[in-house]
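Apart from one protein chain that is not included, each protein chain of the complex appears where it belongs.
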Amino acid sequence: MRDVVIAVLLLGAVAVELACALALLVVKDSFDRLHFLGPAATLGPVLVVTALVVENALSTNGVKAILAGGLLLLTGPILTHATARAARVRQFGHWEPLPFEEVDQD
Amino acid sequence: MAERDRNTEGESGRDGPKARLWLTWWIAFLISYMLLVGVWVAEELIAAAIVAAVSATVAEVVRVQDIRRFRPRLRWVLRAYRLPPSILADCGVVFRALWRHLVKREEINGVFRAFRIPIGGAGERAAARRALLNAAISITPNTYVVGIDEESEVVLVHQLVPCERSLAREEIMGKL
Partner (left out) sequence: MNVWLIATTVLLLSLVPCGLVCFGADSSPIDRLISFELASGINTILFLLLAQGFGRDVYFDLALALALLSLAGGLVFSHFMERWV
């Protein structure tokens, strides 16, 4: 039963990461591509770390896996934001919103 | 003389909290070291104590530089329990968009949205609030923050699968 749970979790994690990598190829716009860093840094690591904790419980290896997964989870949004900001500044010279982007202008 | 006495009292008054902070760092680093090593023997405990002391000193030196203060309220951090369902839901949204793009050849057209929320201010609480808001929005795959202007209180985000324009603020902020 435990092996089945681990296999299902790993299958899910691999599928998520493969889908995110595939999205890099098929999605053309840089800002759209950035969204696929999200599942790769959240859902994928959580599934892998869960599988590792099922296998190792809270041994040293289990704790290290939780720390590594936690780091990926916390640093993912930071990297996404920093990259998006850099991309926007490269494109427009600044990141500030353009007039037609403000939803309060309606 | 009275002013010199008051200054001396002020300095010794600040030593207490500094020592407590140093000790807190020391305990945190000691526990982290022992968790990573995983071997609870005397030699490792001594090494952990020394390494934790050096790390705590460095952490305090950095903290007193006062480069950018960050002081969140606990209730803001506790609201993180709302994020896992949003993250899961947004994973479904982006993968569904990818699937439709691959199978049905539907174009993916992400958009930028900018809206105002009251997040201005120069203090450490305001800075913490903006940082946590940024992290909470950007961790959900369908939306990420491009920038937050503290003066005009405008947040610029990018959505892969955009919601109704007039509902953007409620949809994004309502998850938090």
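For reference, chains read A and B in written order, and residue numbers begin at 1 within each chain.
In the analysis below, contacts are C-beta pairs under 8 Å (C-beta built on N, C-alpha and C of every residue); 3 or more make two chains touch, one makes a residue touch a chain.
From a predicted model like this one, the values you see are computed outputs, not experimental measurements.
By the touch definition given at the top, chain A reaches the unshown chain through residues 3, 6-7, 10-11, 13-14, 17-18, 20-22, 24-25, 30, 33-34, 36-37, 40-41, 44-45, 48-49, 52, 55-56, 60-61, 64-65, 67-69, 71-72, 75-76, 78-79, 82-83, 85-87, 89-90.
Definition applied: only the chains that are shown with their structure count from here on.
Within the complex, the chain A residues that touch chain B are 16, 19, 22-23, 26-27, 29, 31-32, 34-36, 38-39, 42-43, 59-60, 63-64, 67, 73-74, 76-78, 80-81, 84-85, 88, 95-98, 101-104, 106. Interface residues of chain B facing chain A in the complex, by the touch rule stated above, are 35-38, 87-88, 90-91, 94-95, 98, 101-102, 108-116, 134-135, 137-142, 144-147, 149, 154, 156, 158, 160, 165-166, 168-169.
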